[in-house]
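Got a structure for you, written out below as C-alpha cells; questions coming shortly.
Heads up, one of the protein chains got dropped from this complex, but the rest are sitting where they should.
The letters A, B, C, D and E name the chains in turn, as written, and every chain counts its residues from 1.
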Amino acid sequence: MAVARLIEYEGASPEVRAVYDDIRATRQTDYVNNFWKALASDPATLKRTWESTKQIMSPGALDVLTKELIYIAVSVTNQCPYCIASHTVSARNKGMTGEMFHELMAVVGMANETNRLVAGYQVEVDERFKNA
Amino acid sequence: MAVARLIEYEGASPEVRAVYDDIRATRQTDYVNNFWKALASDPATLKRTWESTKQIMSPGALDVLTKELIYIAVSVTNQCPYCIASHTVSARNKGMTGEMFHELMAVVGMANETNRLVAGYQVEVDERFKNA
Amino acid sequence: MAVARLIEYEGASPEVRAVYDDIRATRQTDYVNNFWKALASDPATLKRTWESTKQIMSPGALDVLTKELIYIAVSVTNQCPYCIASHTVSARNKGMTGEMFHELMAVVGMANETNRLVAGYQVEVDERFKNA
Amino acid sequence: MAVARLIEYEGASPEVRAVYDDIRATRQTDYVNNFWKALASDPATLKRTWESTKQIMSPGALDVLTKELIYIAVSVTNQCPYCIASHTVSARNKGMTGEMFHELMAVVGMANETNRLVAGYQVEVDERFKNA
Amino acid sequence: MAVARLIEYEGASPEVRAVYDDIRATRQTDYVNNFWKALASDPATLKRTWESTKQIMSPGALDVLTKELIYIAVSVTNQCPYCIASHTVSARNKGMTGEMFHELMAVVGMANETNRLVAGYQVEVDERFKNA
Partner (left out) sequence: MAVARLIEYEGASPEVRAVYDDIRATRQTDYVNNFWKALASDPATLKRTWESTKQIMSPGALDVLTKELIYIAVSVTNQCPYCIASHTVSARNKGMTGEMFHELMAVVGMANETNRLVAGYQVEVDERFKNA
C-alpha cells in the first residue's frame, strides 16, 4: 500500500488483464511499465486513467510527438523523475531527436524563469491580452 | 520597485531602446508588452532575458508554434496568469486553433494528474528507462 | 551541514533529548524518525517544529486520520518522497485502509488536473463564490 | 479561446446539455459553475472530466466532506484561487465548520513547511519506511 | 470562512489583541496587515504563526534584510501575489534598494530555470556533493 506493489499479468484479475491487453495492443508492445502495474492495485483508477490517457494522447489536432513534448514539459516543471524518464524514452520512440530534446529543455527552462520574473515584478496583464 | 513601473520608449535609455527596437523588428509589430517594459527598470536583465528568449524561441528543430505550446504548458503548471494570457494570444497568432488549445489543455491536465499518482504510489523507475 | 547529520539520543543535548522524549511519549513508540534527528542539529527549529506539529496534528474538529490524509495530499502535490513515505506509514498506523489510500490518490490526482484546467482556461470566479 | 468563453445551457449542443443535466441532477441544484461552462467549449474534455469527477468525488471509503478537504489541500498548495474559492463553498455545503477549516489550513501550512525542511536537510528515508 | 473575514482590533478578543499588540510593538508601527487580521479568525494559528515568524525573522546569523530577500525568493517561486507584495514593501523598509531587488529577481529567475534543466537532463549528484 505504501510503496507500490506491482501487479503482474499472471496474478491480475480479469478487469486488470483487460486494461493490460489494451495497453499492449494500443502501444504495440508486450511491455507494460511500472506505472500501470502500480495503479492496478486500484482497478477503477487503472481503468479510468488508462482510458483518459489513451483518449488524450492519441493523434488529433496535435500529433503524438508534440503531445509527448508537452508531457515532458509538465513533468520537468513538477520535478517528477519517473515521468521524465518514462516520457523521454517514449518521445524518442516517437521520433524526438537530440536536437528537439535540447530545444524542449531550453524552452522549459526559460518559461520557468520568466514565469517568476513576471510574478516578482508584479506585471499586470496588458489590456490587449484580456478577453483576446 | 514593488509593482512594476512600466518604462515607455519615449522615456527609455538608449540601451533599453535598442532592446525595444529589436523586439519590434523581430516580432514585426510596434507593440512591446508589459513584461519587457517592467524588466526595463533593470537593463541588464532586460537585455539578457530578451536575447535568451529570442535565441530559444526562434525556429529550429522545433517550430515556433510547438515552442509556444510548451511555454503555455509550463505557465499553466506554474499557475502564472500573465504568462498564460500573453502566450495564449501569441500561440494563436502563430496558428494555434481552438482544437489545438483544447488538446494542449487535456495533455497538461493529465500530466499534472499522473505526475502525482506516480509520486503517491511511489513508483520506481523501470530498469529499461534507466540510462536508456 | 549539507546532508543531514542525524543526532542520536545518546549524543544529544538535554534540550534535544527533551523533545525526543516528548515525541516518544506522544506517539507511544520508542522510534524517532530521521526527520527529527536531522532537525536536531538546530534545537530551536526542532523544538518549534515539533511543538507546532504536535498541536496541529492532535485530534480536534478533524480526527487524526483525516489530518494524515491531508498531509499526504500536500506531500504528493509537492513531490516530497520522504514525506510521502513517512506519512503513508503513519496514516496506515492510524487506520488508513488500502481502499482509503486509493480514493485519496484519485482525489489528489484529479485536483491537480482540474487546478490546471482552471488556470489554462482562465476561468473567472463565479460571483456566488466571492465573499460567500 | 484565450479567456474562457462560458457556454450557457440555452446555446449548448445536446452532448453539452446532457452533461449539464447530469451535473444538476447529481448535485441537486440548478447551478452550473463557470468551470464546467468553460470546459464546454471542448465537449470531450467536459464529458471526461465530469465523469471522472463524479466517480472520484462520490462517497466510498472516504466520505464526501473528507474528499472536499483533500481537494482544498491540493488547491491551496498549488495556489489556484478559483479552486480554493469554489471548493471552500462546496465543503461548507457538505458540512465543513469554521473550526474544521481552520484545522485544515493549519495542517496544509505545516505540511508545506516540513516538506521543505525535509528537502533542505536532505533527509534520507528511514529503512523502516521503505517497502513498509 | 471562505474569503477571509478581517478582524479589527476593536472587535477582537483579548488573546487576539495581545498578538496585535505584540506585532505593533515588535514592528514599531500601528499597522497590522490583512494577513494577521485574517488569521485572527483562528486565534491558535494566529498566535503560533506570529510567534514562529517573530522568532524566525529576528536578526541572528542572518540579518533581517537577508531574511526578507529569502522570503521573497520563496514567494515568487510559489507565485503568491499577496506575499510578494507585502514582503517587497517590507524589504524596502529594511533597506532593499532597487539594485538589490533586481539582482534578487535575476537569481530567482535563474535558479528556477536551472532547477528544471537539472531535472530534464536527469543529472546525477556528483560524488563530491554527497555527504559533503
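Just so it is clear, a contact is a pair of C-beta atoms (placed from the backbone, for glycine too) under 8 Å apart; a residue touches a chain by one contact, two chains touch by 3 or more.
Keep in mind it's a predicted model, so treat the numbers as computed, not measured.
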Sole contact to the chain not displayed, among A:34, A:88 or A:114: A:88
Residue ranges of chain D at the interface with the undisplayed chain: 72, 76-77, 79, 81, 84-85, 88, 104-105, 108-110, 112-117, 119-122
Hidden partner chain, residues of chain A it touches: 79, 85, 88-89, 92, 96, 98, 101-102, 105-106, 109
Missing-chain contacts mapped onto chain C: 1-3, 41-42, 44-45, 49, 78-80
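Methods note: only the chains that are shown with their structure count from here on.
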Partner chains shared by chain A and chain D (touch criterion as defined above): B, C, E
Angle, in degrees to the nearest 5, of the Cα rotation that carries chain A onto chain B: 180
Whole-Å gap separating chain A and chain C, where each centre is the average of the chain's CA atoms: 27
Rounded Å distance between chain A and chain E, as computed from the means of their C-alpha atoms: 34
Sites on chain D at which at least two other chains make contact: 2-3, 41, 44-45, 49, 52, 78-80, 85, 88-89, 92, 102, 106, 129-130, 132
